[in-house]
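Please read through the structure below; I'll follow up with questions.
Heads up, this is only part of the complex; the chains shown haven't been moved.
Labels for the chains are A, B and C, by order of writing; each one numbers its residues from 1.
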C-alpha cells in the first residue's frame, strides 16, 4: 500500500508517522508542501506539529499550500485522507472537515494518555478493528472541537463522529474530556468517511515500551482494510 | 498605507483564553469583571495610496486568511 | 562619539580594564570596538572570575569526545554514535519577561546542540522561583512554563525531565536553566574552529534587529531598581524559524560544505565571529552592509551587538555557496555572504566603505582579563542537638502529608503535562520519575538524563553541597539502570565581587570536581551565571547538574513504580537520621541551621555500582533514590506511581521514628525485588559490602507502619498531586 506524508514547514511528527506507517507495512513517501502534485497514493497523511509555527490559527497557513489543491482532488475522488493533530486542524481550515479546533478549555498545552472510543466502524479506517476503546496519546494546545448547532446536527445525523474521549471502560463523560471538546469529540469524518481528522497521536503509541502500544491496532486495522 | 484589522470570536464561540485571563485578573483582585474576550489585531502596511482600495485588499486578506469566518468576525478600523 | 573612561564604565568595564584596552591597542578604541571589548570581556563571555576555578574540574574520560570549550560537550555512546549536550541559564531575561525569556533560553540551548551537527532528542529544565507567597511568583511560574513549552513543543523535541524549586532567595531573581541533548554520528560532528584562508563567511537564519543589545552585559550585571529601563534587552523567540533553521542546517551538514559553524548566542555576531577566528588562529573580515537587517539605519555597533535569535554563522568551503543558498532558500531563511577568513589574525569590519573595526583577535579573546578574586571559606556548621520533646506532638501522618504537599516535594505534573514529552516517539520514561529516558532512535540503546540542584545544602556548606548534587545526579542515573557517563553544569551564583558569594562558588565547584573525579563522571560542558542578585540580596548558591547516562538495552530500564504484590523492598545504604537541612527540619521543626548530610563518596560509588549490577542481572523490578524528604517520601512516591501499598517493617536500629523516616542521609536507594531472588540479591550485596535492610513488603493500597501509620495511597495522592494545580488556579 502506498502512503504519502505531507511535510509543511513546522511539521514535527512527520518522522514519527513515517516510522509508524513503514513499521506496519506501508510504502511511504515524504512529500514537501511546495509540490503541486501528489504521487499515486492509497493514503495521504497530514502529520502533527506546528505548521507555520501555529502562528495566526493552527493549520491556517498550511491550508493555503500548493499541494492542497491536489489533496482536495484526491479526497474528492474517494482517497483516504488522514489528519492527525495539526493535520486535523489543517483539514478543518481547508473545510474538508466541518468545525474548528479551539484553544483547550484550560488554555494550556496538554500532553497525556487518553482513552478514546471508536464511534463508527463502518469505514475503511476502523472496519474490523479488534478493540473499541483505545489508549492513545494527545499533545496539543488547540484540540477543543467546536461547530455550530446546525453543523453538529449534520455530523450526528451522518454518523460522522469518529472518536470520543472516554475512560478505560468506554464511559463518555465530561470528566474524561481533556480539552473541552464538544460532546467529547476526539475525531470526526467527512460525510463520505474517507477523510478522518483526529487529535490523538496513534503514531506515538506503537511499541510496548512506550506508554501504550494501542496505536498499533489503529495502523494494523488500517492496513488490513486495504487488503 | 496602514490598515488596521480586528478579528474577534463570534459571540456564541467559547473563548478559553478570555476566560483564563478573566480568572487571572480576578486572582489579582480585579473585581466586577463580567467577561473578557480575546481577539486579534493586525496592522497591515500596503503599498497603496488609495484608502478604499487598500481597505478592499485588507478585506480580501481577512476573508482568505486572517479570519476563519466559521468562528470569527472581522472589522477594518481606522488606523490608530 | 569619542570614547572615554566614562563611556567604558557604562559598558560595564572597569577602569583598569579600559586602561588595558587602550594599552593593548595603543590608542583609544572607537565606539564599535569598545562594544566588542565590553561584550567579549564581560563575565558571561570571558569567564574572567570563574576560569581559574573551573580548571580544576575533571573534564576528560574514556567516553569524552569533546569537553568544555565548544558549543556543547560530546560523549561516545558506542556504535559510532555520540550524544551532545549542554545546559544554559536564561535567568535575568526570564525574570523580566517570563514567557519570552524562558522560550529564548530553550531556543538558545537547542542551537548550541544542533550547531554541532546533532539532532536534538530531548530537553530538560531546572527552574527556581521565589516563595510561593511572593506576589510575583505565580505569574512567573505560569509564564516560564508556557515559554519553555511554547518553544520546545513547537520545535518537536520532547521535554523529558526537569526540576522545580521554590525558595524566597529567588524572589527577585528567578533561575531558568535549560538543557538539551542531541544525537550525532561520531564522524559528523561539527566544530566552531575555522580553518583555511579566504573562505566565505555566511550568515543564515533570521534578520538582525535591535534585540537584546547588551544582553550579555545584562547577564553580568546586578539587578537594581532601574530594572525596568533594562527591559528592551529582552528578545522574542521564534520557534518556527528555529525549526526551519534546524532542518536547513542538518540538511547542509549532510555533506562536507561546512568548515565550521557557530550559533549567534550571547553577544551575537561579535562573539560568534571572534570565537571562530580565535579557535582557528585566523583573522576575519566582515562587511556589515551585507548583514540582513530587520530595521532601518542600524549602525555597526548595533549590528555587531544585536542578540536577535535564530541566527547562525558558517564558514563554508569555497564554491559551496550556491548549494548552501539553495537549501536556505528552500526553508525560507535569510542567507548572506558577509565576509571571509583572512590570515591577518585581526577582526576587520567594514561599513559603508569605511573600516570601522581593526583589532587583533587575541586582544578580544586570550587577552581578556582573568581574576583570582578574593573568597571566603564556609565553616561546617555545628550539628543541631534535638531534644526528644520536639517530636512529642508530631504525628507521622500529618508530617508526611505536610511534606508531600510542600511546594518543593509535591508532584510537578501540572508543569510537565504542558510539555510535549512524547514527540519523536522514543520517550520510554516520561517526567516524574528518577530521570527521563529516550531511546536512541532505531537501536536498543537509550539515554537517561536528569537535572538536579540542592541550594539549601549548598548554602549551608558549599563544599558538601557541591558534592551532594553530583551524587544525586549519579543516583538518578543508577535508579533507571543507566551507566552514568558525564554531566553538564549550570553554576548560578551571586555577585563574584563579594567574598561570600565568590567563596560559595569556589567551594561548590570544588565539591563538584571532587565528586565527579571520584565517580568518574566528568564535566563536559556548562555555563556560569553570576550576579544573580537584586538590591544586594543574592540567591542561594545553586549549581544545577545535568546528568547523562547510557542504557545498553532499553528493555532493562528500571522505573520507580512498584510492580507486584508481595515483592520485597530493600533499603540500600545506611540510615543515620541526619535531619539538619532536611525538609523536615525546615518545615516541621522550623530549624534552618546545621550542616547538610555528609557525603561519603566511597559508599556512593559502591552502592550505585552494586545496584547497577543487580539491575543488569535483572533482579531489580523498581528503584528510586532517597532524596529530599527522606525515606517515607521516597517510598510513598513509589507507591503512588505503582498504585500499590506497602507494609513497612519496624526498623531494627531505630534512632527515632521521625529522624529515621524523614532524615536525609545520602547514598540511599529503595529497590524492589522478588521474594525468590532475596537470597541471591542479599549475597551480592553482602559480597560487595553494601549496607542494606529489608524495608517492607508490597501490598494493596495501604501504607502501613505498625502502630504508627496506616493510610491509603489515595489520601496521599491527594496531598501530593493537588497542591500545585490548586496553587496555580487560585
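One rule holds for everything that comes next: contacts are C-beta pairs under 8 Å (C-beta built on N, C-alpha and C of every residue); 3 or more make two chains touch, one makes a residue touch a chain.
This structure is a prediction, so every number in the text was calculated from the model and none was measured.
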| item | value |
| --- | --- |
| Chain copy counts across the complete structure file, not just the copies drawn | A x1, B x2, C x1 |
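In this section, only the chains that are shown with their structure count from here on.
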| item | value |
| --- | --- |
| Comparison of A-B and A-C by number of C-beta pairs in contact, larger one | A-C |
| Chain B and chain C: spacing of chain centres that average the CA atoms, whole Å | 40 |
| Separation of chain A from chain B, taking each centre as the mean of its C-alpha atoms, in whole Å | 29 |
| Approximate Å spacing (C-alpha centroids) for the pair chain A, chain C | 36 |
| Residues of chain B engaged with two or more neighbouring chains | none |
| Multi-partner residues of chain C (at least 2 other chains) | none |
| Footprint of chain C on chain A - complex, ascending | 9-10, 12-13, 15-16, 19-20, 48-50, 52-55, 108-112, 137, 139, 141, 201, 203-204, 206-207, 209-211 |
| Residue ranges of chain C in contact with chain B within the complex | 138-139, 729-730 |
| Of chain B, residues touching chain C in the complex | 23-24, 27 |
